[in-house]
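A single protein chain has been removed from this complex, and every other one stays in its place.
So that you can tell them apart, the chains are marked A, B and C in the order they are listed, and the count of residues begins at 1 in each.
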Amino acid sequence: MQLTGTQFTDTTAKVGNDLATFPDFPAEIRAPAGSRAGVSGFQIHFSSHDIYTPGDAPSVLVAMNPAALITNYEDLQPGGIILVNTGAFTAADLKKAELDVNPLTDGTLKGFRVIEEDINQRTTEALADLGLGKKDVLRCKNFYTLGMVYWLYSRPMEPTLEWLQKKFAKKPELIEANSRALKAGYNHGELLRLFQGRYEVPKVEDAPKGHYRNIMGNEAVAIGLVAGAKLANLKPFLGSYPITPATDILQHMALLKNYDVITCQMEDEIAGICTAIGASFAGRLGMTTTSGPGLALKTEAAGLAAITELPLVIVNVQRGGPSTGLPTKVEQSDLLQSMFGRNGDCPIPVVACATPSDAFDCAVEACRIATEYMTPVILLSDNYIANGTEPWKLPVMDELKPFPMTFATDPEGFSPYTRDEKLARNWAKPGTPGFEHRIGGLEKDAVTGNVSYVPENHQVMTETREAKVMGIRESIPTPPLNGEATGDLLVVAWGSTFGATRAAVERLQKEGVKATHLHMRHLWPLPHGLLEIFKGFKRIIVPEMNRGQLAWVLQSRYPEVRFESYDKVKGKPFQARELKAHFETILEEMS
Amino acid sequence: MQLTGTQFTDTTAKVGNDLATFPDFPAEIRAPAGSRAGVSGFQIHFSSHDIYTPGDAPSVLVAMNPAALITNYEDLQPGGIILVNTGAFTAADLKKAELDVNPLTDGTLKGFRVIEEDINQRTTEALADLGLGKKDVLRCKNFYTLGMVYWLYSRPMEPTLEWLQKKFAKKPELIEANSRALKAGYNHGELLRLFQGRYEVPKVEDAPKGHYRNIMGNEAVAIGLVAGAKLANLKPFLGSYPITPATDILQHMALLKNYDVITCQMEDEIAGICTAIGASFAGRLGMTTTSGPGLALKTEAAGLAAITELPLVIVNVQRGGPSTGLPTKVEQSDLLQSMFGRNGDCPIPVVACATPSDAFDCAVEACRIATEYMTPVILLSDNYIANGTEPWKLPVMDELKPFPMTFATDPEGFSPYTRDEKLARNWAKPGTPGFEHRIGGLEKDAVTGNVSYVPENHQVMTETREAKVMGIRESIPTPPLNGEATGDLLVVAWGSTFGATRAAVERLQKEGVKATHLHMRHLWPLPHGLLEIFKGFKRIIVPEMNRGQLAWVLQSRYPEVRFESYDKVKGKPFQARELKAHFETILEEMS
Amino acid sequence: MSEVQQLKAKDFKSDQEVRWCPGCGDYSIISGVQKTLAEVGVKKENVVFISGIGCSSRFPYYMDTYGMHSIHGRANAIATGVKVANPELDVWVITGDGDGLSIGGNHMIHSLRRNVGLKIILFNNEIYGLTKGQYSPTSPQGLKTKTSPYGSVDAPFDPMQLALGAGATFVARTMDVSPKHMKEVLAVAARHKGAAFVEVWQNCVIFNNDTFKGWTEKAVRDEMTISLVAGEPMIYGKERDKGLKFDHTAIVKCSADEAAVWDPTQESMGQAFLMTQLDKDPSMPRPMGVLRQVTSPTLEELVHDQVDEVTDKRGTGELKDLLYTPDVWEVK
Partner (left out) sequence: MSEVQQLKAKDFKSDQEVRWCPGCGDYSIISGVQKTLAEVGVKKENVVFISGIGCSSRFPYYMDTYGMHSIHGRANAIATGVKVANPELDVWVITGDGDGLSIGGNHMIHSLRRNVGLKIILFNNEIYGLTKGQYSPTSPQGLKTKTSPYGSVDAPFDPMQLALGAGATFVARTMDVSPKHMKEVLAVAARHKGAAFVEVWQNCVIFNNDTFKGWTEKAVRDEMTISLVAGEPMIYGKERDKGLKFDHTAIVKCSADEAAVWDPTQESMGQAFLMTQLDKDPSMPRPMGVLRQVTSPTLEELVHDQVDEVTDKRGTGELKDLLYTPDVWEVK
């Protein structure tokens, strides 16, 4: 399913549609096919205008078996099309899906346009003369279905046919089989006109000029980190340990060896961050990637990076918690851990990305902050961004402004804790004669950097570390408003709630409501100018996929105004329509 | 120094004075004697009325060498007495203390009453005929000094003489030497009347009747945990890893094997908490003790305890941070880590003790919450409490109310996630036939406890875990006010800032100021009734040995009122007089 | 409930659907364990399975005993707590090459040196299964995986060698494709007093298929592995015509007659360790079976003995004694 989903995505992007996708894997490697836990979904939203989410309520659902049908049909738009593979609706199939009656016949699907088709049978027929085994034949059924959907949405088959050539170069029989299945499905649609009419989504006419590429969030982080290091004039070093849904970043960076990238898969998360700290000490840009439970393990070492004031980027791709929680589902519940999950007073800047392509910019931004301020930085992504795809308008190369690091040059009177105007300390790397020095986790003298137990010094150093991080505000903009600067409703979102929020607010705006969306990329320190904005609105809603973590932070910092948390912790992203509905309730209360 | 300090403490307690002590160790095991880093201090405050701190400004300072003098004289009360051992003021001694001129002669000590005495010489003379080596003789100088101080404060020598008999039972020559030194010092004071007059501190007349015992904070936690387990009708299991300043708790519990106590010193902090989780799963009461960096390492496993809903007590004895920080100094900077330092939405109750004897009650309280609510609990102490001593009025045995745990009894339809009215889940332990079940870190079905990826279920479980912890509020009192219920100034303190705050506020009250002190034992969930209290005051000050962590929490929860943080991060406790001075400034602003 | 019933393998199956990939070696291992439990004759309620995270670590869900699917790498530590808290329990640790040797390596070696009475089954598939195919600490150098697209540069551990280095009292190896051998080995492990470390070669059909094929495939198995059995000569080969013996500090091939008798119960680990060096010579068979099996006091015994001793000496401590120590004074 993921494979065919990807094909549809690529083809659609090439046709020039804006799109967003959201694959939904089962947590087991191979959960039993046909069981509810084994349902593998792939949602794609495409349109001729800017879109921000993979689409809340799909208009078409393709259900390859009863489990897929039953776990997804409720999300469909009223009146939407359901394409069902009846070949997989035997009694045994129903049982696997824990169904006593057949949902095709018991009225469950009332209100939808159901198209029943024995796709197993159709595929078998289409490939009858190829002499393939039954298993192999049935593996082609997804391409048969893809063909039907291509017909429905008037997509060209060529990109996928080409892709099949490459993919199965060594197995020509599979090229033939899948291609034939694809075409058969397409023709089937055409011939039988199964659907009432055909969709045609023209390409986005007003898309800004430029170069585009489809990008997944994890890949965007990977290349963003490599780009960020290059812009800092440093070589990146990634010390990591696999964990869903962050592993892809390590996997992608491991491919980029010819970009001066070193990746080390270490024995655990602690070793991952520690090698990165060591690499930074040695003069590279240390990085580490993980997800919630891994971040929990890295906190002690993050404190070491903070007190030794070494540059370090910590990427945390959030998933459902607490503990192992829902490892393959989305959540935004590591914000407070990122801010406070370390012993002592230990502020670390936090940046969060909004969409797959924004992840590139945010990764570069994290590298900038880490190096300009000599500090560890936490970059928050989540499972929704990590595995989602969208077309990415590539930056023109000149737009990427370098922020080259400099190492200390004058050994005379060198001290590792002398600071520049940003309060960043001096950096000198091993191998450079005359700068020999020692750093460490004990409190150190504000001037010499030697260990110091002097009471007053600890106060000074604690305040200096804090002031340095707060000073980052001088380098970040007040976030722009989407909507008017004052009004009834301000929606403050962060991370991947961006898309659904933007869509919901824009819909309200179109309906003439005075609603505004504020997206927060920088979560710590908070940018200047927020209070002034907040004061301009009657109600402020903070939708989060957690129990109100950003709302907690904002409420503490801005007691002058009230923040209302709206939460969803279901392992699924917000839908624009549910947000819109919630906002409408709020607005009604006000009127 | 620590040894003689302890003797003075014990003697003073037996005389019937109220007291509080604060030993101050160097961070190195044996930092070079005579160096500033090597100064080992012991502060004791005793009086005839209730006292809350080891005394901000001592009235007598005993300085055994220049380093001790120079690092401490500023804390002394104006006009205070300084007793100096001139035998340790040679040029070499001054150099070790990094002094160019002798502070005894350069006017540094103007305003103090300095008593110079060559204690080395005096001690040597006193022991001349014993035939001891020079080193051994000089080791007795602290007892000579103690003798002088005993004389000054009219303490009896008997308890110490008896103690020496026991301590050196196998080395009679040392009994003789130290006893003689003690007496010689005492007599020296008496004979020469070195001091202008003698202090006599009568015993506390209004001390409540009952049994008393001197207790250090760490020991109080240890016996509190053992008592708590007994009250829960469970056997305690402590899995721990040594770390300053928490190690004593492990050490003390290791002695209590005949109280059904098992202690395991594990390979690291993670193994410490994990064995405790395993022990709880097996039906004991699991516990783990640590300090800040260790807590950072335990956070992932704490999440497992939270989602498996097993009882567990996590004790964190705070020290200066971040990272290794100031391991032998005091700080309160792990509050936010305790509240938020875990992945996912993962609330855990937090309790903090105020004084060494309060640590006993808080440890029992932590056990109560852990078992009644089937949850991990964090108990916060700090280095000041851990190593401080005070007389503890022992509870009458009847006052200790048991809260016995019950295990599930009916295997019929048993499910580990069925809950009682407190939302605590069913507990059944391995070894019991008919209750076989599996738990784990993945999200689980609200009813069966089996793994569940159902979206709605995760929302329910997240809210249930939260509701359970918030429900603890029903079992805790609104904290009592020390002072009137409304007024100009409310001081909200937690942990070991209790003492200095109480003293400062009481002094203000005596001066007729409308100031009130509120001490918070329960930091999460926050008790009922706080907002009503807060609203009664014009200004609310939150003094903390961190950069405003409780203030952050309160501000977020009670935006209706304003909290003003007053911080000290110098590795030293607040002094009542500095708090009082700060409060006075605030009050002046108001007038 | 008081009568001990002879349980069957199927009595240990829980009601949860087993969710490994079709063809995964894990199936054969769980069935081996279930049979072993039935054979050894344990009480269901006394059995506890503790696992970490990984495909293999889902094991406890499928067993109708007590169990915990804990967090990655920590099974040994949690199991230590369970066993010390209640030595009556039969505590099994289920772990993978990533779970038990990568993130959990430290708890592994410490539980082995302490000789905690745990039966530890390490599912070694030389790959991270659950996270979909990254190299593990047992993956051979050069293996191309998702995180080592150009080949892994890490030299691997030999799990048995590591266990011996840590001082394990019981070390063994078996394979998923030989249920009979597995059951034999597991039965000895189940009866061992102290920490029993059993490496199982387990095939991951999806991400590292056939990694052990060169030794485990029926056609070569008899030639490429040797099953070590206590008190029996070290013989192998389809025709059982080949032997191994010690030549000074080396192990050399010989005829079946000359084969030395295997003795895993020696105090010195010398011979067991030599066995782990066989893989340096590709022509040599790989050792399977029990490499070491010695008796030594267990952690839980020593802990409880000490508690008993101190209690005997001082008397059972009552709550009151805890508080009212001899240094108490009274204010009247």
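A few comments on the model shown:
Simple rule for what comes next: a contact is a pair of C-beta atoms (placed from the backbone, for glycine too) under 8 Å apart; a residue touches a chain by one contact, two chains touch by 3 or more.
Predicted model, so just to flag it, every value in this text is computed and none were measured.
Although it is left out of the displayed model, the omitted chain contacts the following shown chains in the full complex: A, B, C. When you scan C:96, C:137, C:287 or C:317 for touch with the missing chain, the hit is C:137.
Here one chain is not drawn; of B:86, B:187 or B:244, the residue touching it is B:244. Touch with the chain that is not drawn comes from one residue among B:85, B:218, B:263 or B:280, which is B:263.
Here one chain is not drawn; of B:41, B:228, B:278 or B:293, the residue touching it is B:293. Those residues of chain B that touch the chain absent from the view are 28-32, 35, 37, 241-244, 247, 250-251, 254-255, 257, 263, 265, 267-269, 293, 323-324. Although one chain is hidden here, its contacts on chain C can still be listed: residues 102-103, 105-106, 109-110, 113-115, 137, 150-151, 153-158, 161-167, 246, 248-250, 267-271, 273-274, 277, 280, 296, 299, 302-303, 306, 309-310. One chain is missing from the display, and on chain A it is touched by residues 10, 13-14, 16, 204, 207-214, 223, 226-227, 230-231, 237, 239, 256-262, 264, 266-268, 270-271, 274-284, 286, 300-301, 303-304, 308, 394-395, 397, 400, 429-442, 450-451.
The definition used in the following text is that only the chains that are shown with their structure count from here on.
Between chain B and chain C, the centres computed from C-alpha atoms are 43 Å apart.
Between the Cα centres of chain A and chain C there is a gap of 39 Å.
Taken residue by residue, chain A touches two or more other chains at 37, 293, 323-324, whereas all remaining positions touch fewer. With touch defined as above, residues shared between interfaces to two or more other chains in chain C number as follows: 53, 71.
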